[in-house]
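As you look at this complex, bear in mind that one protein chain is not there, while each of the others sits in place.
Let's look at chain A:
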Amino acid sequence: MKTIEEIKSVIKQNILIERLELEDITAEEINDNDQLFGEGLGLDSVEALDVVAGLEEEFGVKLQGLPQDEIQKHFFSVETLSQFIASKLGE
């Protein structure tokens, strides 16, 4: 079972930095509560779907078909996303 800190680290390094190739920022510089969209890291809708694919690959969870409002709720920040994944892993 992964700890919440391990989940955060995978999301930051493996998904945001390596998979999405965010530039001019390191995993250490991403704050847990930074917004993923808009003003924060500035992800767009296609990148959000790629984060879904990345989470499935990294954590072996099934997220495809998640409604848009669920994505908006859980994909707010690294913090909310990690809590969501932790709950999925606990199911």
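The definition used in the following text is that contacts are C-beta pairs under 8 Å (C-beta built on N, C-alpha and C of every residue); 3 or more make two chains touch, one makes a residue touch a chain; residues count from 1.
Operating definition for what follows: contacts and distances are computed from a predicted model.
Peer 1: Which one, "DMSO/TMAO reductase YedYZ molybdopterin-dependent catalytic subunit", "Thiolase domain-containing protein", "Amino acid ABC transporter permease" or "3-oxoacyl-[acyl-carrier-protein] synthase II", is the UniProt name for the chain you do not see?
Peer 2: Matching "DMSO/TMAO reductase YedYZ molybdopterin-dependent catalytic subunit", "Thiolase domain-containing protein", "Amino acid ABC transporter permease" or "3-oxoacyl-[acyl-carrier-protein] synthase II" to the record, the invisible chain is "3-oxoacyl-[acyl-carrier-protein] synthase II".
Peer 1: Based on the whole complex, identify which of A:Leu20, A:Val61 or A:Ala86 touches the chain you can't see.
Peer 2: Only one of A:Leu20, A:Val61 or A:Ala86 touches the chain omitted from view, namely A:Leu20.
Peer 1: Spell out the interface residues on chain A facing the chain that's missing from view.
Peer 2: Touching the chain left out of view, chain A contributes residues 19-23, 44-47, 49-50, 52-53, 56-57, 64-65.
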